[in-house]
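Quick one: the structure is below, and I'll ask about it shortly.
One protein chain is absent from this view; the other protein chains keep their places.
Letters are used for the chains, namely A and B, taken in the order the chains are written, and counting of residues starts over at 1 for each.
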Amino acid sequence: MWNYEKRLQYPVKITKTNPKMAQVIISQFGGPDGELAASMRYLSQRYTTPYKEVKGILTDIGTEELAHMEIVCAIVYQLTKDLSIEEIERSGFDKYYVDHTLGLWPQAAGGTPFTAQVFQSKGDPITDLHEDMAAEQKARTTYDNILRLVKDPEVCDPIRFLRQREIVHFQRFGEALRIVQDNLDSKNFYAFNPSFDKTMK
Amino acid sequence: MRNEQISRVKLMEWINMYSFAKDDAVLYLDTHPMDMEALDYFYKYSKLRNEALEEYARLYGPLTVDTADSNKQKWEWIDEPWPWEGKEGC
Partner (left out) sequence: MSRYRTTNAASRRYSNQMPMRDSVKYDTKAHDNYDGFPLGMAYVPWQTWNEVYEIDKAFHTGTIFPELDKGFYCAGGGCR
């Protein structure tokens, strides 16, 4: 089960609003390679994983991604705090505002609502870990793209932190894959699915 | 940190750093469960973090429901500010 800690994993203190930037950064909340997708992907995959180290890392990284989702939401919240109607109109944020006012709603920058279709939980540990390694690289590239656009150091600071976490997560999922390999016959890793085919465990 | 009251902002900085060191150690330990150096590192920062959380709860209100101070006469958990608001000590 989950507990909540009343602090952000990394602080967000943004003093200047920027609704255009908020519209871009929201992709790391509800977009295809965002933190919500990452969390749901890992937390979903862990149930049928046969190896304790892999259950551990999927649970712990899945949990950390919820904390990252919170940081992204804090960034979007502060970038849009107390906007006037004129600022909303001028920035193009009006399309989001009409449906959500200044409330946070998981969508991609282009407006596509969050969906489970952006991730897979395939029920095979080799496949799932490759999915996870790819997810971390996709998230890193998204943060690279955000960093090219962002000029405000108060925004860059937490974004750089989040990006660095993706690189660490990639390494851990890679190690989890090595552990799965160690538990299988190296002559043929694909002879059976250890999450499903009971007789060959 | 014992003789004079540490500021809310400063104590939160320590909690953030101790917690982060612990967090990165946890992920490493998940894939390296027998690594004694990592284990020692985890216990060191976990202990410092727990002590700092108790101190913060006593002085400024709880950051976890489990550290809510039984000496207080009201439910401080819901007090402002909440972490996404960008105010001091978050």
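As a convention for this text, a residue touches a chain if its C-beta (ideal position, glycine included) is under 8 Å from a C-beta of that chain, and two chains touch if they have at least 3 such contacts.
Just so we're clear, the structure is a prediction, and the values are computed from it rather than from any experiment.
Here the missing chain is touched by one residue of B:F20, B:Y60 or B:W77, and it is B:F20. For the options A:A116, A:I167 or A:A191, the residue in contact with the chain missing from this view is A:I167.
Think of the hidden chain as still there; on subunit B it touches residues 16-18, 20-21, 24-25, 28, 32, 34-35, 37-38, 41, 45.
Interface residues of subunit A with the unshown chain, by the touch rule above, are 10, 130, 133, 143-144, 147-151, 156, 160-165, 167-168, 170-171, 173-175, 177-178, 181-182, 186-187, 189-190.
The definition used in the following text is that only the chains that are shown with their structure count from here on.
In whole angstrom, the spacing between the mean C-alpha positions of subunit A and subunit B is 24. If you check the complex, the residues on subunit B that touch subunit A are 12, 15-16, 19-20, 23-24, 26-28, 30-33, 62-66, 77, 82-86, 90. Contacts from subunit A toward subunit B in the complex involve residues 3-14, 53, 56-57, 60-61, 64, 70, 73-74, 77-78, 168-169, 172, 175-176, 179.
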